[in-house]
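Below: one structure in structure tokens.
Heads up, this is only part of the complex; the chains shown haven't been moved.
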Amino acid sequence: MKKKKKPPRMPHLYRANAKKKHQLPGSLIYTGTSTERPVLVTIFDYNDADYKEKQIDKIEDCFAYDNHNTVSWINIDGLWDTDLIGKVGQGFNIHPLTMEDILSTSQRPKYEVAENCIFVVLRMLTFNDETGSVESEQVSFILTSNYVLSFQENTGDVFDHVRNRIRTAKGKIRKMGPDYLLYSLIDSIVDNYFVVLEKLSEKIESVEEALLNDPNEQCLRQLHLLHRELISVRKSVWPLRELVNGLVHSESGLITDSTERYFKDVYDHSIQVIDTIESFRDVMSGLKDMYMSVVSNRMNAVMKVLTIIATIFIPLTFIVGVYGMNFKYMPELDYKWGYASVWGVMILTFIGMLFYFKHKRWF
Amino acid sequence: MKKKKKPPRMPHLYRANAKKKHQLPGSLIYTGTSTERPVLVTIFDYNDADYKEKQIDKIEDCFAYDNHNTVSWINIDGLWDTDLIGKVGQGFNIHPLTMEDILSTSQRPKYEVAENCIFVVLRMLTFNDETGSVESEQVSFILTSNYVLSFQENTGDVFDHVRNRIRTAKGKIRKMGPDYLLYSLIDSIVDNYFVVLEKLSEKIESVEEALLNDPNEQCLRQLHLLHRELISVRKSVWPLRELVNGLVHSESGLITDSTERYFKDVYDHSIQVIDTIESFRDVMSGLKDMYMSVVSNRMNAVMKVLTIIATIFIPLTFIVGVYGMNFKYMPELDYKWGYASVWGVMILTFIGMLFYFKHKRWF
């Protein structure tokens, strides 16, 4: 028997936000894992002609960007500093329940349309090549007619090419308003879903490969882990369709007609993501059935070997047993050809058995 | 074999309310388990400036709180005293069928909008750490423009922090009307669902753990119990989404615009609860499949051991049987190297078998 490798630890199925339980509605409580490194606030301020990129130290500085001349993208990396986040909420005049949602980092993706702003919560999925698992981070956006505010749990995101486009004025981004910026950011997140899906499909294929060649408990465990991973990705992605559709049809006036066409594109993509996840689920469920079938099949093969050996040799052993008896009067024992005849009978029995099994197609 | 522990008793699947069968519509019949301890009536009467907290002995005293100056929360713990409950119904002018619903303690969660009041029935779920199972209690609310009436089966609830907020005037509760109070109470119940979900997720994970290491009938039984527990939690929670949505869109005028935003928050939470339950079901069904697979796998392993041993030794036993025969004329028996040759043949057979099994990857 191969030495069993220590199986990877199963991730937690669900953890309620213990810290948050029974708090005042609108309380600012960060439910993620706190990290004490400084919160990073960066600003992109641009219009068709020019752009500024700046890292902000004093949070009050960024309130100045709420003006009509330029489009501003204020990105906040890190949510543990609830005081600072609270100031942002007050500075930009955001509803306390919205602020609470931003900090509760296990939100279901959703959008809300308020008087002057649209609030969007999404899950940014990335595939960690080292651990080989999907990682999930909550990203919130607030869109007004002047700026886009984005909140992330950790540094590191999928927005670098959006930043590059602003810097290099590539594409339409510098010519369009904050709604197009929001589209670009959401589009980046959804685009990355496809990358995650590809990685997952590779994992499924590798399990499929293993399962067809050597189905063991290791690949059963992997299948189970993949199943749970898929359930959790699905939970993150499923509400997306409704969300993007709602955004397009919200009559807030914040999303212009020219950008609408782009959001419809994101909508198409989100349907494609969901379709693909559903087909993964379908394949996975097929793999489980196949695992059972392969195992049954193998057991059948093992049983056949046992049956063939036992069925051939148990009767033969009986025959030799007969002539091992010590009765006084056993006439065969004295025959000259007795021993040879027994061999003859046994060989014939043996050959008969082989033909029987051949006929039964057992090998 | 390990000594089998006495398995826990399965809870009842369903019990009709025998006591209630074929009663007059609107009859006040308590269908829960009667307890003779006194019914507890407590009142919180507050406005922005002040609050009173009081326990009431004579039920008629509480009818005085139906006025516009303050918000009153009249909480009734214990439903067995149907006379007293009947007086409450008459005093506050509640429809007999509504009173009947309050006392029938296996209601499906629902809401009803009457002329001047909204009636809400919910199930309060709590996790009993001692028995390790989910407990369920029916809670009913009646909201008018002046007060919130709440009915509970037993003392002990999840409303303590709401009481504290009223006492300490923390948050908005003292500044808002009874609709906000109703929201706070419902929100507490829904918040506690998350705690229950966490406990259930721990139970699922522990079964998962057991199942992957040592799948036995004990964990099958636990899986089955969990399955039934989940079915019953789901039955309690599923109607919630529709209920909260209906409350928000009911045009009773009892729920003000400013509170609506808070109910939408509860709505989001209830969808999250349902999503999580569905993903639990999904994981559970995966666990069942895995149980079958693991058991099949183990049986396969057992079969292989049997087959290896039998396949190796049965032919060898045949060989030694041959030379145990008592024929007069068996030339091999007289050979000097006969015995040694037989050993040689047997050792070669043995080694050949090992290679065969190695080739088949049986170990």
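Note that the chains take the letters A and B in the order they are written out, and that residue 1 is the start of every chain.
Following the convention adopted for this analysis, a contact is a pair of C-beta atoms (placed from the backbone, for glycine too) under 8 Å apart; a residue touches a chain by one contact, two chains touch by 3 or more.
All of these numbers come straight from a predicted model, not from anything done at the bench.
J.: Of the identical chains, 2 are shown. What's the total across the complete complex as given in this file?
T.: The number of copies making up the whole complex is 5.
By our rule, only the chains that are shown with their structure count from here on.
J.: Which residues, counting only subunit B, touch subunit A once they are in their complex?
T.: These residues of subunit B touch subunit A: 158, 161, 165, 170-172, 184, 187-188, 191, 194-195, 197-198, 201, 204-205, 208-209, 212, 261-262, 264-265, 268, 271-272, 275-276, 279-280, 282-283, 286-287, 289-290, 292-294, 296-297, 299-300, 303-304, 306-307, 310-311, 314-315, 317-318, 321-322, 324-330, 361-363.
J.: Of all residues in subunit A, which touch subunit B in the complex?
T.: Those residues of subunit A that touch subunit B are 1, 7, 10, 12-18, 21-22, 24-26, 95, 97, 107-108, 110, 112, 214, 216-217, 220-221, 224, 227-228, 231-232, 235, 288, 291-292, 295-296, 298-299, 302-303, 305-306, 309-310, 313-314, 316-317, 320-321, 323-326, 330, 332-336, 338-339, 342.
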